[in-house]
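One protein chain is absent from this view; the other protein chains keep their places.
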C-alpha cells in the first residue's frame, strides 16, 4: 500500500533543499575552522577591519532610518483607510523585485554624484532595498493590536500622541525591532547596488568580492566567514528573542 | 491643540519613504522615455538579447526547482510536528541574511568548478537566495487550509496522495504560484552571488553592471530600464492576481 | 455496527477516558455534552483521523483501529461542513464516488436520487461559498451519504444555522433519516436535537461517557446528578399523537398544538402542580397518582409521582406546600400539567 509514502517523499524533497541551503554555509565555516591562522591574520588586516566597520555602521544607520521613516508608514497602512492604499502597499514591496544592479543605476540616475562613492551612497542603496522589512513588520504589528486599547486610553484622557507613545508604540516595539534587524541584515547583505553607487568607502561585502577577484577564492574566504558569522549571530539572536517574546504573551 | 498633528506627521514621514522608493525607478524610466532611440538600439543588441534570455531562463528554472523542492518542505512545516521544527524554519530563512557575495564564496567553496561560470552556477546561486519565498508561501497557505477538508477527503476514500493532489494542492496553487513568482523576481534581482559564481554566461543584471563599468551610466540605463520593466510587470501581475484571488474567496 | 471499546486519548486540552458504547444498524445515536467534553475528538478517532492511545474501534464486526480513514467506510461531516471550496456542489457530492474510480457521468447518475431527496438539484453548479449555511449542510450530507457508508458521523450539524432554519432542517433530517435509513452518530450540545432525532442518547461529560442508552431510559434514570443536571428536562412522555391528544399507555395528554404521529413531550418539574383534590382550573391535563419518592432540595422538594402504567412524573413543590397539604410518600395526589407548558418534539 505504501500509505506513508507521501510523508517520506515530501520529507526527502524538503530535506534536499535544507541541505542545499545549510551545506555551503557550514562547509565554508568548517573549512575555515581548519585554518584559524588566516582568520586571525585577516582580523588584524586594517583594510578588513575598516570594511567591517563600514558595513556595520552603514547598516545600523539604515536600520535606524528605516525605523524613523518606516514605522509611521506602517502605522498609516495599518490604521487608515484611503484610496490607493493597495497601490501604496505595492510600492513598499517594489524594492524586493528590482534587480540590485538596476537599483544602483536608478539611484545614480536620480541623485547623481551626490551619492557616488560616499557613506550617503551606501546608506541610500541599503535603505532602498531593505526599508520594506521594517515597514511591513510595523504594519503587521499595528494591525494586530486591539484598537480598543487605544480607545480606552483616549477616553482616559490621553491625546492621540500620548496614546501612541504610551500604548501603541511600547506594545509594538519588539516587532518593530525584529523588522529593523531584518532591515539591518538585508542591508549588510547588499552587493549589486553598492557596486554601482558606492564601491568606496569599501564595505566588507564588497571587500569579499574584491579579494575574490584579485587574490582568488581562498583569500576571500576568511572575510566571508567573518561576515557570515556576524550576520548569522544577529539572525539567531533575532529568532531567539522573537520566540521568547511570543512565549511571554 | 493640533490634535491631528500625529496623523499629519506620520503621513509626511511615511510619504518621504514612498517617494524615496518610487522616485528613482520612475525618474530612470521617464529619462529613458525621452530617449527611445537608445532603448530601441539596445533591443537590437544581440548581447543584450542573449543576456535577457539567460536571465529569464535561469530565473524560470529556479522558480520551477523551488516549487518541486519547496512545496514539500512547506507542507511538512505546515502539517507536521517534530523536534527541531523551529530550527528548520530558521534554516529556510537564513539565505535572506547572508551577504550576497558571501553566498557566492560559500557555493564556490562547496561545489567548486562544477558551478563556475555555467548555467548550473547561475541557477545554484539563484536557488540559494530565492527558494525561501516559495517555501514560506506554500507553508503559510497549507497552514491556513482547514485540515477538516483533508479529513473529509480521507473518509470519502482518498489516500494521503489523492487527498494532496485533489484537495490540498489545488487549493494552494494560487499561493504557491505567488511564492514562485516572488522567487522568480528575487532570482532575477540577484547580482552579488553571480559575480562570484557565474559572471558568464552573462545575465542581464550582470550586463547592466558591465555596461556601467565599461561605458558609464547612460550606456547601462537602457538595459536597466528593460530589466526593471520586466520585473515590475511580473510583480504587478502578481499583485493583481493575488487581489483577484482574495476577492474570489 | 459500531463498537467503541474502552477508548482513551489525550490530545491538546482534551482527554477521553474509557469510552465504550455500541450503535446498532440504522440507529441514530445522539451524543450530547458541553463544549470541551471531547465530542469532536471522539468522532475523529472513530473516523480514523486520530489514533486512540488505548481501546479499540470495531466497525461492522471488523477491528479498524489500525486502518486509515479511507479504509473504514465511515463518512464524516465536520462542523461547518468542510465543503471543498474549489469544487462545484456537484463535484463535492460525487467526490467520494470519483475517488473510487467511478466515471463522472456514472457518479452523477448515482447521486441523482439523493440529490432529489435532499432538494438540492438547483445548487449543483454553484460553488460552496455561494450557497446558504442550510444548503451547505444538505450538500455535506449528500457528499457523505452518496458513498453508502456503514456509518455517518455528524459533528454539530445544526450549530451554524440560525434558529428558524434549524428547526426546519431538523425535521427534514428526521424525514431523510427515515427515507434513507442511514446509521448515524451525531454529536451536539443541544438537547433539542436529541429529542427530535435520537434513538439512543449518550452523555459525555469531561471526557467520560457517563450514561448511554435509549433516550427515555437515560432521561428517566440519568444515573447520577451531573447527568441529570445536564439533561435538565426531567419529565418525558412518549406516545402517539392524534387530534391534539397524546396517547401514552392509557393516559390521554392534551397538547397545545396539533401534531400527529409518534412524538415526545417534555416538561419541567416546576410546571407540574400537585393537589389533594381534583381541581377546576386552566390546567387541562390532570391525572391521579401516588407519591413514591420525596427528595429534599433545600427550599424545594422534588416529588416523584407514579401514575398508572409505570408512568412517572416529577414535580418541584415548596416546603410550605408540602406541609400544608400534608404530602408524604404513599400519598394519593392529583397531578396537573398545563398544556401550554408542554414542549413537543
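Points worth noting:
Note that the chains are named A, B and C in the order they appear, and that numbering of residues resets to 1 at the start of each chain.
Here is the rule we go by: a residue touches a chain if its C-beta (ideal position, glycine included) is under 8 Å from a C-beta of that chain, and two chains touch if they have at least 3 such contacts.
Values in this document were obtained by computation on a predicted structure and should not be read as measured data.
Counting contacts over the entire complex, the absent chain touches A, C. The chain not shown here is touched by just one of C:1, C:58, C:254 or C:312, and that residue is C:254. Annotation: of A:25, A:65, A:94 or A:153, A:153 touches the absent chain (contact as defined above). For subunit A, the list of residues touching the undisplayed chain reads 146, 148-149, 151-160, 162, 166-167, 170-171, 249. Residues of subunit C that touch the chain left out of the display are 254, 256-258, 270-271, 273-277, 279-284, 299-300, 315-318, 320-322, 324-325, 336, 338-341.
What we mean here is this: only the chains that are shown with their structure count from here on.
Under the stated contact rule, the graph of chain-to-chain touches is a line, running from one end chain to the other without closing. Chain B has the C-alpha centroid lying closest to the overall centroid of all protein C-alpha atoms shown. If you average the Cα atoms of subunit A and of subunit B, the two centres end up 16 Å apart.
Each of residues 3 in subunit A touches at least two other chains.
For subunit C, the set of residues that touch two or more other chains comprises 68.
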